[in-house]
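Heads up, one of the protein chains got dropped from this complex, but the rest are sitting where they should.
All chains are identified by letter, namely A and B, in their written order; residue positions are counted from 1 within each chain.
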Amino acid sequence: MYRYDEFDTTFVRQRVDQFRDQVDRRVSGELTEEQFRPLRLMNGLYLQLHAYMLRVAVPYGTLNSRQMRKLAFIADEYDKGYGHFTTRQNIQYNWPKLPDVPNILDHLADVEMHAIQTSGNCIRNVTADQWAGAAGDEVEDPRPYAELMRQWSSLHPEFSFLPRKFKIAVTGAASDRAAIAYHDIGLRLTRSANGEIGFEVLAGGGMGRTPMLGVTVRDWLPKDELLAYLEAIMRVYNLHGRRDNKYKARIKILVHELGAEEFTRQVEEEYKRIDAPRVMPPAQELVRIKDYFAPPVYEDLPDQSPELARCMSDDADFAQWVDRNVVAHKQPGYAIVNISLKPVGGVPGDASSGQMRAVADLAEQKSHDEIRVTHEQNLVLPHVRKSDLYGVWQTLKTHGLADANIGLATDIISCPGLDYCALATARSIPISQDISRRLGDISRQRDIGDLKIKISGCINACGHHHAGHIGILGLEKRGEEYYQITLGGSGDETASIGEIIGPGFSSETVTDAVETIVDTYVGLRQDGETFLDAYRRLGPNPFKEAVYATH
Amino acid sequence: MPLIKDGQFVEDSWTVLQQDDEVPPKGDVIVPLERYLSDTDELNRRVGRVGVALENTADPDDIAPYLNDIDLVALTFPAFTDGRAYSQARQLRHHLGFGGELRATGNVLADQAGFLKQVGFDAFEVTPNQSIDIWVKASEAVTLAYQRGYDGNRKTRDKLRPSPLPQHPSDCAAVAEQSAPA
Partner (left out) sequence: MAKKITGPQILTANRLSDGMVVFLSADGTWRASIDAADVARTEDSASALEARAATFVQTNEIVDPYLIAVEETDTGAVPVAFRERRRIAGPSVQAAFNGQSNGSLAFAG
C-alpha cells in the first residue's frame, strides 16, 4: 500500500501544526465559534449531540497493522475504548476533547494518517472497492487512482469552499461494490472498444433528501486526463451549484436542474480550456504511486487447500463462515476474508480497541499486513492463504468477530442516529439491534439469503437507506420517533432508489413490519430468487398488503 | 478596509465607486461590472487606472474583451465559506491570462490566505482588526501543495525534488517471508 514520502509527511505535519494553531486561537478567543466551525470541520472535527466527534480518514479504506494499532491506541488514550467504522470507509471517535485533538492528529501523522477533509464542504475521503487488488473481476486496481485523487483533493486551493460536501468513489470492477452511482462523481475503470483502459465518469448521484443516480458524463476518459476532467466538473459545480438552500446544494441538483446534457456541455466547454498535461502529475509520479500497490509477494500455491476442505467438513460453524464471509481471490490458494462488525444485537460498525488490535495482528501475520474498511461498515483481510483460514477464524471467534453474516439480514448498515448525531431526528442503532435480534438466528438468516437492510436516523441518509433492499428512515413527529420503510433500493451495478411503501411505523412496530416483509418474500420467492430479484419481479404491492394488513 | 499586498499593509490608492457614483476626474477607481460595461470608453479614457468589481455570480468572460484596459479586478466573498471567487480568479488568471491586480474583498480571513494566493489573488482587503503577523503566519502554515499548475509560493512535489522510486522488497515482502511455511 501507499507509503508517505518526505513530501507527504511534511504536508501532513504542517496541516497538524496549522490546526493546532487554529485550536489555540479558538481557545484563546481569537477565533469565534462561527470562524472556527468551518476550520474544524475541514479537519473532521464535529460538535455532536453530547461531545465532539473526530472523523479520521482511511483513504479508500486501506489500513496496515501499524495504523490499526494506532487507531486502537487513540481509542484507549483519548476516547472510551472503541471506534466506529463508517460508510465512507473512515473511523470516527465519539468522545475526544478539543485540546487533545491536535495531539491525536500528531499520533495519526506518525502512522501516515490524517483527518483532512473528512467533513466540510470540500472533497471528502475518496472511497473505492474494498476488494481492490484482490478481486478477480477487476479491469485494473483502482487504488493508485484513488491515492492520486486523495493527494489532488487535499487542501485544494480552489475547491475547499464548495456549495456542499463532495464525494468521489472509484471501482475497477464490473461488480460495483463502491456504489458509484450514488456519488457526486463515480468512476469506473473500463476498457474502450479498442481495449484501452480508461474511466467511465458519472456525476450527479447522491442520497440525502432527494436521492438521485449519477448520469454518465463521459463514456470513456483517458486515464492521464483524470484530474483535469475532475477539475472541469468541480469548477462548473463550484461556480454554479446552488448556495441558497443547503438541501439543494449538492451537485445532483445542479445536474438535475440543468439536465444531464447541458451539464455535460458546460463541463466539456470548461474542460477544453484546461491545460490537461499541466494538471496531471508527470507519468513517473503515477509510476511511483502504482509501485506501492504492486501485488504482495504471493506464494505459489495450489488453488485447493486440503486443510481447508477438512476443516470445513469437520466444523459446520466454520463452513458457514467460509460460505458467507470468504470470497474468491485472484491468486490461486488465497482468499479474501470479510470480518463482520455486525454481531447480533451489536452496534453496526463499532469495534473495541481489543478487536482492532486482534485484526491488526491477524493482518500482520496472515494478510500481507493489509486491512480494508468497507462502506458496509465491516473489515476485510484481503490476502489470506486458504490453509490459514481456520486459524484466522478461530482467532476472530475469540474476539467476537466471527459472525458469519456478511450480506445477510443482520449485516445492517446504520448511521449513528440520535444516539450521537446532532442532525439526527430519530435513533437508528437501537432499531438495527432490534431487527438484528429478531432475524438473528443463523439458519433463518441463511434461508432468507442476500438482504441489505440500511437505516438512517435522518433525511441526510448517512445510513444509505435509499440503497437498501429494505431501507429505513427515522423521523420524529410530536415527540415520537417513527420509521418510514422503502423497498427495492440497491447500490450495486444495477443501482436503484428504494420506494416508500406507505405510512411510517413506531419504534415498537417497525421490526414487526420488517419481519413481515421478509416473511412475505420467503413465501413468494421462486427458486434461488433473492429478495431484490423477487421485489423487482413482484413490485411493492404484495409487501404493502402484508404489512398494512397486519400492522 | 486595510489592504495587504506582499505580506504587509499598504496604502490603498483605489476609490471604490457604486453604480451611480460620480466618477472623479482623476485617480484610480474600481467600478461595478455594469457601470464599466455601460461607460467603457469614458472610463478607459480618463486619467487614472480603472478596476472592475465582479459579483461572485458574474462570468469572467464578460470582461474578457477589455482585460487589456483593466488594471484591477476585485472579486468578493460575501461569506468566507462561499468559494465561487476562487474559481473566478482561476479563470481570470489561467483562461483569460489577466495579469493585473486581483483583489479579494468581503469576508477575507487569514486562514484562507494560502488558497487565495494559489488561485491568483495578490491583494487582500481584510477586516480592520487583522494583525499582519497572524496573516503572514497563516498564509505560510502550509508550504506544499499537491495541485500542479496553481500559483502562489507553495511547492508542488515535482518542484520540490523528484521522489526516488520505492525500494523493493517492501514491507509486504518481509511479512510474506515471516509467514512462509517453515
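Here is the rule we use: a residue touches a chain if its C-beta (ideal position, glycine included) is under 8 Å from a C-beta of that chain, and two chains touch if they have at least 3 such contacts.
Everything numeric in this text was worked out from a predicted model, so none of it was measured.
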Chains on display which the left-out chain touches in the complete complex: A
Of A:Ile91, A:Cys122, A:Ala203 or A:Val347, the one touching the omitted chain in the full complex: A:Val347
Given A:Pro222, A:Gly400, A:Gly449 or A:Gly502, the one touching the chain that is not displayed: A:Gly400
Of A:Phe7, A:Tyr60 or A:Tyr82, the residue in touch with the unshown chain: A:Tyr82
Full-complex contact with the absent chain, from A:Met68, A:Leu418 or A:Ile453: A:Leu418
Absent-chain interface as seen on chain A, which is shown: 26-29, 33, 47-52, 75-76, 80-82, 94, 97-99, 343-347, 350, 352-355, 398-400, 403, 418-420, 425, 427, 429-430, 433, 476, 479-481
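In the analysis below, only the chains that are shown with their structure count from here on.
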Between chain A and chain B, centroid-to-centroid distance (C-alpha), Å: 35
Residues on chain B engaged by chain A in the complex (per definition of touch): 80-84, 86-88, 90-91, 94-95, 109, 111, 114-116, 118-119, 134, 137-138, 141-150, 152, 157-158, 160, 162-163, 165-166, 168-173, 175-176, 178-181
Touching residues on chain A, where the partner in the complex is chain B: 3, 5-7, 10-11, 14-15, 17-18, 21-22, 30, 35, 38-39, 64, 121, 151-152, 154-162, 235, 238-239, 243, 273, 275, 278-282, 284-285, 287-288, 291-292, 294, 296-299, 364-366, 368-370, 385, 388
